[in-house]
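One chain of protein is taken out of this complex; the other chains stay put.
Moving on to subunit A:
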Amino acid sequence: MTDLPGTPAVLDRAEIRRLRRAARYRSWGDSYTLWRRNPITVAGTLIIVFLVLVAAAAPLLATHDPYNQILSDRLLPPSAEYWFGTDNLGRDIYSRIVYGSRLTILIAVLVALISGPIGLLVGVLAGYVGGATDEVLMRLSDIFLAFPKLILAIAFAAALGTGLENMIIAISVANWPGYARLVRAETLAIRNSDYIQAIRVLGASHARIMLRHVTPMCFSTLIVRVSLDMGAIILIAAGLGFLGLGAQPPAPEWGLMVSDGRNYLVDQWWVSTLPGMAILIVVLGFNLLGDGIRDILDPRQRQG
């Protein structure tokens, strides 16, 4: 231990634990205040919470088996028996939407978990190391960014073959370059800041600086961007499903369901419209939530 002057009496462990817990509670309390202050964030949160609850309680909420075909009941309009009507194979649309929420969450979360870290890694590396590494990584991401995301995802999905897993990979591949750019820009600003100089003076290795001092600073920007992108990810997934490149029948994927109803749009509008509404509401919810997260994660907005 140090024997420097003015060292106070050692605090006991319980006291330290208590102080740390108090600091954590204070930070949660601040987060709650910032969240509550913005009604749009609250609305977004409620929509997403609702989506998660529906997905979790799908077996309880569904009134029918989402896969069960009753051909004599095909294309029935919404009624007390079939709340959202039935599709062309006589399946209950309400139950299919309820189960489809599970697929939607799975896709959005997996794509975020795959493309976010890839973008973070590439971005920090390019921005911090610079030089040839930066050039190579950024030109590579330029190539990806030259195509619209949906087109790129279609191309990869077509090349990898149809199916849910391949669709998730395809969307992730189309998604990471945007994150890499964002993180690189952030890293460039951080790299020259005084506190990185200070930590260099202390003898930290480049790997340590990147991992512990640059990456955490990029988190808040990246999380905001990813949560804003959640809506777009779900839209692309629905688009691929609609085109038959994503989830395959009979999966209750919303995009696929919209596609199923294409031929009946005029007379049996509910087959396409109701899954479409589900997509719209969820995408809206993610977009509203994403905006709010930025405010909450910014530590400078907090009071001491």
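Definition applied: a contact is a pair of C-beta atoms (placed from the backbone, for glycine too) under 8 Å apart; a residue touches a chain by one contact, two chains touch by 3 or more; residues count from 1.
By our rule, contacts and distances are computed from a predicted model.
Peer 1: The complex lacks one chain in this depiction; which UniProt name from "Threonine dehydrogenase-like Zn-dependent dehydrogenase", "Phosphoribosylformylglycinamidine synthase subunit PurQ", "Oligopeptide transport ATP-binding protein OppD" or "Cupin domain-containing protein" does that chain carry?
Peer 2: "Oligopeptide transport ATP-binding protein OppD"
Peer 1: Of A:R20, A:R37 or A:R262, which residue touches the hidden chain?
Peer 2: Of all options in A:R20, A:R37 or A:R262, contact with the hidden chain holds for A:R20.
Peer 1: Can you tell me which of A:L60, A:A146, A:A159 or A:V201 touches the chain that was removed from the display?
Peer 2: A:V201
Peer 1: Since one chain isn't shown, list which residues of subunit A touch it in the complete complex.
Peer 2: 1-2, 4-8, 10-11, 15-16, 19-20, 23, 193-195, 197-205, 208, 212-213, 216-217, 299-300, 304
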